[in-house]
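Here the complex is missing one protein chain, while the rest keep their positions.
Letters A, B and C mark the chains as written, and numbering starts fresh at 1 in each.
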Amino acid sequence: MIGAGRRGGSRAFLSAGLFAALALTLLVPLAVGFLWSLVDPRSGWFAPALLPGGLATVHWERALASPRLVGGVLTSLFISTVVTALSAAIALPTAYALAKLPFRFKRAVEMFVLAPLIVPGLVVGIGVGILFFRLGLAHSVPGVILVQTVGTLPLMIRIVAAAIEAIPDDLIHAARTLGAGPVRVGLLVVAPLAWPGYVAGGLLSFVTSFEEFEKTFIVGSPVVQTLTILLWQNLGGQAIVFPNAAVVTFILLTPVLLIFALGSWLPRGEGALAAGMGKL
Amino acid sequence: MRFAQSVSAVAVAMMLALPAGAFEPVGASSFNVRTNFDPKAVTHQTFEATLLGPARAGGPVVFYDLAESFTPLFTEIVIPAFERATGIKVEYRQVNGDQTVQQLIAAQRAGQPLHVDLMWYPNGQVRLGTETGIIANIPLSSVLPNARDLDPSAARVSRGYEHGGTVLPWHRNLTAIGYDTRTVRPERAPRSFPDLLAFARANPGKVAITNPARGGSGQGFLESAIMAMTTAECQARLFDFSFGPQDAEAWAQGPCLAPVVAYFRELKPHVEFTNGNTDTLNLIANGVAQVATVWEDQVFDFIGRGLLPPTVRLGLLSSGQVGDGDGMVIPAGTRNPAGALLFANFLMSDDVQVRKLGLVGSRTARVGVNVSALAADVAERLVPQDQVVTLSRKRIVATASAEATKRFVADVLQR
Amino acid sequence: MRRLPRSLAVALLLLPGVGFLALFFGTPLVLALVASVTADGPGAKGFTLANYRSIFTNRVHLEGLVFSMYLSVVPTLIALAISVPLAVALQTTFPGRRLFRTLYQLPLAVPTIVAAFLVLVLLDRGGMISRLLAPVGLSLPRMVRDEYAVGVIVAMVWKAVPFMTLIIAGAVASIPSDVTAAARSLGATRVAVFFWIELPMALPGITAATLLVFVTSTGAFAIPSLLGPIYPEPLSIQMYSYAFVENRWGIVSAMGSILSLVACLVLLAYYRLTARVGGGGR
Partner (left out) sequence: MADLVLSGLSRRFGADFAVSGVDLAVTDGEAVVLLGPSGCGKTTVMRMVAGIVTPDSGTVAIAGRDVTDLPPERRNVGLVFQSYALFPHMTVAGNVGFGLKMRGVRGREAADRVARVLDLVELSALAGRHPRQLSGGQQQRVALARALVTEPDILLLDEPLSNLDALLREQLREEIRALQRRLAVTMLYVTHDQKEAMAVADRVVVMSDGRIKEVGRPVDLYRRPRERFTAEFLGQTNIVAVVASAGRLTTAWGERLEAEAAVGDGPALVSVRPEDIVVVPDPDGPGEIRHVAFLGAEVEYHVALPGTRLRVRRSGIAAGLFAEGTRVAVAMPERVHALEARP
């Protein structure tokens, strides 16, 4: 609302500057990446050429025909969906207790819930890897789901707890006086009112799971092959192959973009996210 | 494919042949794999007849591939052909070799073996794999009919470690010097270590060396330097499989490597060390590196896929350069050893061995395979045959190589 | 139905979340801690501090630790310097604001490996930017595999800025508009409001975002592995090669414990800082 003059003016400059920065840091890199996915292997793309010698869709065709890649997409989507749902289900009671009930050692519980975000993923992955061998969970989709949930559950608990904190106690008390037991209050009052938290936490969990690399790599690879694992194989693990990496990159970005489009249509998610992560 | 015919040919032969040369466990009194066939009954003659039935009963063969560039060869050519010929499914997975070895060890310790039947196995880890018992003690080199004409230097030794044939040398490769003829005429390409230093001084930043800690083309380069610069006394045990980690550490920290360290220190300010084999190749493609340490098969493959300019050529330094190749092993936890044996044998067939050279530049360890029929434009992507004959060397023991790499990191990179 | 005792009710509510984390996070961490003080190598058994000692005596390890810290601190500070003004700018209305607010978050969902890939394609010697600059006679300094790890920092900042901005923008948005208006009416310019009002009031959010980015950077593996200098190698990469090439899990666990310890220290510093800033009352 604050403006140094009649409305308009400097805001156009701000807008132009921000979008220019966005184009330079996001659009240009992605465009160059996309060009790499279209390089014709017969002519290549070598310095000092500014554009590939020829364009071809052969990398895309090969990728889309590859059962490994299609399998990777399905595996990734499945794991991320289950991880998100699992986190959401586990988070509700704990988030409620943290948000609404006084108890001793609350600070300690809060810090413990935070800890998986603080300890580097590589360390968690290696530790969990050792454990999962003993439990027979290594190299299995359930194992990957569990280890990824270690990373997403803290996010979900914190964000949902912040959303529940914002629910007036009176509403919960009113529901109790109207005859709802604790479980029904949770399902019929708290969960629906905490939905902005679920939206934000769900989006963040899904995306975190979808792009997770270190823990999945250590616990699941090579049997469980998510998209990021496949990407690593084309980029770093054994070889850096730009065209293949570019194709996998854009296949990976497609669902992510869909999720984002969805997220931007769901209001208030951002506020809930900030409330959850804004103070640790 | 010729394979289908060979199956029936062998079947006919089997009826006539007598059992000969039964197969025995390596380095132990019993096999460390569970088999649903009698190993004693498997000979070159009875091979397929004995194994086809148990292999088909054993379910799909799970195959781990550690190389990025071989994926199309496996998934589009070799595996479909094998499946057509035998009716046995192969589940293909691309893996990180070193990581998988650790997983096999961990799985073995936990008593929950990882399900993998045949694995392309990193040759630097053969000692560890043998000592921890994750490699099946089946002498593949002598069991497989198609391995009967292996180069003796490759059949039982991998990077100086004598494994007794448990590792099948299905792939041979050379570390080499690559140069881009757009900027370096072939006669000006460095042919010796002093040449290379002079070239780097004259063209700062134009030589790319793979960090020996991050890629075999760099580690091979380091080994070649050791072979070229150290005394005979220092090299005495470099092909001795009993050269353990402690021995290697003492050797690497001792005076032997001083000239090598001195050479690399001189080289260091003028060259760019890279983060891996393909990182180096991308620097050539970017027009930055004119001369670089490379693997022969990767250069061959990258040119074929339009990832390197076709102007890149290969050569070996006059003091010799080392080469080797990761081999196939059957992990001890296999659930279908019969299928694994059949697939491994198929990989060693003439046809597969020839095609992999033409497709991905992977040489063969079989002396009886005729590879002279390569087209000229394909052959020029490889190291010239005369240099292969005179200048290729075996790699030194992996323990020595690893310790030399540590010395390199501490005394060359760290300063 | 009788009412549950309050403490039992709390315990039951906490059980799913805390129990899950205790089982799949706490236990592995304890296992790693035990492994870090257990002797390595075939047949070796028993308690040892050799793993920790080697981190602080072996120069390759020590410089790796220092480099890990460098790769945590520098990207975090740079991302902070970009995110805070950006978060404030996002509070004003401007044409296309809604679109911008969706798009700028995109790197949040892009895997770190992709960030590394894009930097490699653009900023490596002979990469896209070099090729664009070459005709006008300009050349880019070495930004990939360079000793200051510029490429690593660029990739990490690229990834961190949206995350930080999102959290900080939320914190800034929760400052009542009356408060900033009051400051303006008292003579504070737009810039003064930023430094005196918005920055301190959004501090809990800012420090939280800083902390999370710091920790993510500490454990980063893929980006420095692809873009970093060949020496020193951050502990994350050394951990990887000790684990998967050399089979020395003791030192891997010790390095992991050290990194976790650093993260915990930073967390404690965070609590001290926010307690002081927010202090003075209940």
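Methods note: contacts are C-beta pairs under 8 Å (C-beta built on N, C-alpha and C of every residue); 3 or more make two chains touch, one makes a residue touch a chain.
It should be emphasised that the depicted structure is a prediction, and the values quoted were computed from it without experimental measurement.
Shown as candidates are C:L12, C:L138 or C:A182; the residue that touches the absent chain is C:A182.
Considering the full assembly, C:A192 is the residue among C:L12, C:A39, C:L133 or C:A192 that touches the omitted chain.
For chain C, the residues touching the absent chain in the complete assembly are 176, 178-179, 181-190, 192, 196-197, 200-201, 203, 277-278, 280-282.
In this text, only the chains that are shown with their structure count from here on.
If you average the Cα atoms of chain A and of chain C, the two centres end up 16 Å apart. Counting only residues that touch two or more partner chains, chain C has 120, 126, 130, 225-226, 243.
Annotation for chain A: residues touching 2 or more other chains are 47-48, 129-130, 236, 240, 242. Interface residues of chain C, counted against chain A in their complex, comprise 1, 6-7, 9-10, 12-18, 20-22, 24-29, 31-32, 35, 86, 89, 92-98, 100-114, 116-122, 126, 128, 130-132, 134, 158, 166-167, 169-171, 173-174, 177, 180-181, 184, 190, 204-205, 208-209, 211-212, 215, 218-219, 221-222, 225-226, 236, 239-240, 243, 249, 252-253, 256-257, 259-260, 263-264, 267, 270, 274.
By the touch criterion stated above, chain A contacts chain B in their complex at residues 39-48, 62, 66, 68, 129-130, 133-134, 136, 138-139, 217-218, 221-223, 225, 233-234, 236-243. Chain B makes touch with chain C in their complex at residues 96, 98-99, 101-102, 105, 124-125, 128, 131, 205, 211, 213-214, 272-275, 279, 282-283, 285-288, 402, 409-410, 413-414.
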